[in-house]
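For this depiction, one protein chain was excluded, whereas all remaining protein chains were kept in their positions.
By letter and in written order, the chains are A, B and C; residue numbering begins at 1 in each of them.
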Amino acid sequence: MSINLLALIGAMLTIATPLVWAGIGELITERSGVLNLSIEGTMYLGAFIGFLAAARSGSPWVGLLAAVVSGVVAGALMAFFVVTLGLNQHVSGLGLTLLLIAICEFTFRLLYAGDRPTLDDKFAVLFRGTDVLAQHWLTYVGFLVLAPVTWWVLRSTGLGMRLHAVGESFEAADVAGISVTATRYVALMVGSALMAIGGAFLTLAVLGSFTLDIVSGRGWVCIALVIFARWRVWPAVLGALIFAGMDALQLQLAITSAFDAVPGELMLALPYLAVIAALAIGGRTVRYPGSYLKAYRRA
Amino acid sequence: GGSTGEEADGSEDLPLIYGVYATPLEEPWDGAIHAALQSAADDGEIRYKHVDDLSTSDAMERGLRDIASNEEPDAIIGDAFAAEEAVRKVAAEFPDIPFAFGSGEDPVEPNMSVFDNWLQDPAYLAGMLAGGLTESDTIGIVGAMPIPEVNRIVNAFVLGVKETNPQATVKVSFINSFFDPAAAKQAAQAHVSAGADVLFAERDGVIAAAEEADIPVVGMMVDQEEEAPDHVVTSLIWHMRPTVDAVIEQATGEPQAVDLGEFSFMKVGGSELAEINTDIATSTADGVPEDLVTKVEEKQAAIMDGSFTTPVDESAPASSIDVSKK
Amino acid sequence: MTGGATDTVARPLLELTGITKRYGDLLANDDVSLRVAPGEVVAMLGENGAGKSTLMKVVYGLVRPDAGTVAVDGRPLDISSPKDAMAAGIGMVTQEFSLVETMTVTDNVALSGTGLGRVDRAETRRRVVEAMERVGVSLDPDRLVGSLSIGERQRVEIVKALFHDCRVVILDEPTAVLTPQDVRALFETVRRLRTAGLGILVVSHKLREVAEISDRVVVLRRGRLVGDRVTATVRDEELAALMMGGSTDEVAAATATPAAEPSELEAAVGMEVPTDQPAASATTTAASPTPGTTTGTTTGTTGEPVLRLTGLTVSRGGRDLLSGIDLAVRAGEIVGLAGVSGNGQTELVEVLSGTLPVTSGTLEVDGQDVTSADVGRRLAAGLGRLTEDRRGSVVPQMSVEQNLVLEDLPAYTRRGLLDRKAVRAHAEAMIERFDIRARPADAVATLSGGNMQKVLLARALARRPRVLVVAQPTRGLDIGAYRYVHQQLDELRTEGAGVLLVSEDLDELRALSDRVVVLFRGEVVGEMPVAEASPDRLGVLMAGGGSS
Partner (left out) sequence: MKFVLRGHEPRWLAPVAVLVAVLVTLALTAVPIRLAGAAPLAAYERYLVTPLTSTSGLHEVLLTATPLLFTGIAVAIAFRAGYWNIGAEGQFLLGAIGTTWVGTTFTDLPAPVALPLGFLAGAAGGLLWAVVPAWLKRRAGIDEVVTTLLLNPVALLVVQGLLNGPWRNSSSGFTDSDRLGSGFDLPALIPDSRVHWGFGVAVVVIVVAGVVLARTATGVRIKAAGQAPRAAEFSGVDVGRLQWRCALVSGAIAGLGGASQVMGVQHQLTAGISDGYGYTGVIVATLGGLGAIGVVLVALLLGDISVGAQNVSLVLQVPAQLGAMFSALLLLAVLSAMSWRRYRLQWRPRSRSGGSR
């Protein structure tokens, strides 16, 4: 058995990238007390709109911009449902996921009628030829900029304090003159934009094409990772790396003859089991944000 | 395009063929059936309607019964893989309508015909190409899941590799999904890091990996050369049209219960190997050696004239195959 | 202005005009107009649910009125959020805590002033410490608010409200959970603010506090402003009458006890309680609580111990929250437990309630050892509980009737199904008997705190407990409810049950108890008959002066 460790790390970083972007997006929205189950649909939307705009314009940058805008719109929509109307967060999120995926697939069908379109130009890999460093710039930005900046903002800025206050106790935030509505809108719009980038990473950087079911449950994994991380940035990144590392490992083991006797499905299950195991070993009672799942409305 | 289902446009006398698909049309397998039916409709031979994404057997059964009783189809074509029993049940209820379904089981009198994609011939030829192109003697295949349709393609490909390169090793991985190109790409990259320098893209996503690794790759279902002109060396193509033509014959004549599988064979034009892209420019291969092309062409001729029959092996392939032991 | 108003209000700092607020069919504020002058302290009285908090929230932008205006300095404001209120120089301490438990004291205090950018934590901390000194509060600025006691949290609230420069300060029942020392400190601050020319509006149920701190007192009844008096000249009976809506005489009669002790009204309304407490509760018990020693009281005969703690110790994280508590409550007596909040009372109640496990020692209820029994067995043994954490004792979204039977469900089950008729009948009986202002099907969440407390009292007493553990039973209650709760506890004693009364309200303790026990740092540091429990002596003990 020969596992190429460097290649494993490289694959891990790539696989973890959409989880980091979308996971941090989810983390931000959950910090404001909103469980955003529209993540799967928002990632899908970002992947599709990003692809569409890039295909039409010929530039992945335009695609990325369009994906961000689509994410902001999806976040605003989610905010309208759960903040303005105060609807149940579970149903709103799941409903929005269903809706966004249906809209994307419907549009894809109308525009491409069963074709398998590809982009002329996608984001290239930096440092091609190396095992670990051959990554897309979105990977670098995700790990080296997005994660630390989010961590810093949540920890050391007024914005982070506001988010914390709204997520823990919106009554307290309101009394302190912080607009619960505005904070949650912003959190959802920013968070959803990050989710859309996570989705667009798949089409604009990894694949250069779009197919149905492109997100394949990565959004749900992010939900689990955020709770796993107890709403903290670095543990969420760590969770993404554990998940991705196990995924990369199983990909290598799957083609290693020594592991022929192990059913492939067991290896495919490794990432999920690893996160559960990590939680079982390291985790204890989770305290949810105080205003989690709750809608706020003044009398 | 849709309609209210009522209008007449002078094509009333053409037979109505209904396509009924378990997966969305975007899935290449059902996409190939759809493309063939669409081309027959474009040729003015049939009227064509379709419904897709009937993913559960109860949706399939409901759809079929609805179509058979209300839409007056002259034949129904679709895939029955996840709903064999439902399809056979409805077929039995409407013996006057020909049913032709992609299926792993046998035809049923009087009206249930079956077909399948039999791509072992182009797969064998593609394997020969891959065997000739590899320098590391390692080839990677990424497939959906180890089902017979896929297995026989993979196994034929492996035999083809053996013919041109008996020292080679073929590694096979499955992503357990018809979609998820990102996972397919990651699997392909795992092959590359394990030394593969030629890939076979049974699923979408692999070509992107080949392009990044700058190595040759074989496409699937349709000619995928345009996706990466420097890297896609050829593609396995399934032509459903001969099968469709056979069903049209039943639609205008009498329903039958036959195995239409032969219509997917290369001999009758049911499948082919896309024109070999001799202009590939990769880190390992710049163009395709002429003698290799000749070898493949000779083999193709042998298949066409019946002097060579690609063996069909539907057993699940191992993850790493030493072709000399095959 | 309403009759009796002073004309000292030359140029009002805060002026409310015609404030009206409806909740569905309920008129919470009905055309209320009110002025507060600079350097004036206005107290607001009113029964539970009279609409005081609603009015305060209107001023602070937490509630939007249906009609009316708020003006500061003569300029009408469009206050649609607390942010606007703060900008207009209004600060408020809400009745419910508005704190983020997972944040530090510093962050909570500074929260409202922070912008979006980087927070200079050291600088903020320094300013918060400074503000605490200014307000006369000492707290560790780095502690998480979640780890603070209720009284400490109230102090944080006060610092928070006064952290920014404001011209009008609104305090909604600020003293309800404060210890006497803290109340004194708060009043010092209020006086200083008054001197500095601020306008202060303070809601309270305690007439004595009103008398002590305010210049003017206004009374709200059923949403309407029914009285506006100069504090110095108003009689307590008059205020009580305004609040309750009867004439002065009626009120006096209604609040008198069956025994008609002269000072009962005053005791009930929390006014001066003479140290020489009249016979009512004057047990001349020997200081030693030896079991079996029968001591006479005027209300019953003290009997066998119904609650006995022996060497009770509770530790968490290696720290003793309670250590070696020996305590007995006998049938027919009320034992008062005094202590500054944070010295183990809460834990003691939790241990007795069955929500905190015992580390060592034993716990007996009516002779049965229930040291490690679950809640159900404790209830069966004859324990009743009424804790200070009302919201942790009721299920707010459930109806009054379901909450009333929650601890006694098997008794209302017939052939596997809940006997809804019996549940309803029980609820109606309790509503009648305890004068709960609600219908059986109302969600408890919609009840005022006073009524919620009555529901809990009804639930605890309906089971006819042998011993009742009560904590802060009258916190935040209006005079009527306060009086009512005391009467119920007194009756319980008469019927021969034992009561362990935990309260930070020394007047309440001394008015009700036969004996007083003082807790300091998790240990019993003093025990005496109530006659010997002078405020001074208790104060010394509570401050640790009795421990060696």
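The rule is simple: contacts are C-beta pairs under 8 Å (C-beta built on N, C-alpha and C of every residue); 3 or more make two chains touch, one makes a residue touch a chain.
Keep in mind that what you see is a predicted model, and the values were worked out from it rather than measured.
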Query = What are the shown chains in contact with the chain that isn't displayed?
reply = A, B, C
Touch criterion as defined above, residue of A:Trp61, A:Phe106 or A:Trp234 at the omitted chain = A:Phe106
Contacting the left-out chain in the complete assembly, out of B:Asp30, B:Asp52 or B:Glu211 = B:Asp52
In chain B, positions touching the absent partner = 1-5, 22, 24, 49-59, 61-63, 66-67, 70-71, 81-85, 103-105, 145-148, 176, 314, 316
Request  = Pick out the residues on chain C that sit against the missing chain.
outcome  = 15, 17-18, 22-26, 64-69, 71, 74-76, 78, 353-355, 374-376, 379, 385, 387, 391-398, 402, 405-407, 409-410, 412-413, 416-418, 420
Request  = Quickly run down the residues of chain A that touch the omitted chain.
outcome  = 81, 85-88, 90-92, 94-96, 98-99, 101-103, 105-106, 109-110, 217, 220-221, 223-224, 227-228, 263-266, 268-269, 272-273, 275-276, 279-280, 283-286, 297, 299
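To be clear about the criterion, only the chains that are shown with their structure count from here on.
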Request  = Would you mind checking which chain's mean C-alpha position lies nearest the centre of all protein C-alpha atoms?
outcome  = A
Remark   = Chain centres from averaged Cα atoms put chain A and chain B apart, in whole Å, by 34
Note = Between chain B and chain C, the Cα-mean centres are separated in Å by 77
Request  = Over in the complex, which chain B residues touch chain A? Could you list them?
outcome  = 24-28, 31, 34-35, 140, 171-174, 176-177, 179-183, 185-187, 189-194, 204-205, 208, 212, 222, 224, 226-227, 318-320
Note = Touching chain B in the complex, chain A uses residues 2, 4, 7-8, 10-11, 14-15, 18, 105, 108-109, 113-114, 116, 118, 125, 128, 131, 134, 202, 206-209, 211-214, 216, 247-248, 251-252, 254-257, 259-260, 264-265, 268
Request  = Give every residue of chain C touching chain A within the complex, in rising order.
outcome  = 23, 54, 57, 60, 62-64, 81-83, 85-86, 92, 94, 96-103, 107-108, 111-112, 114-119, 121, 160
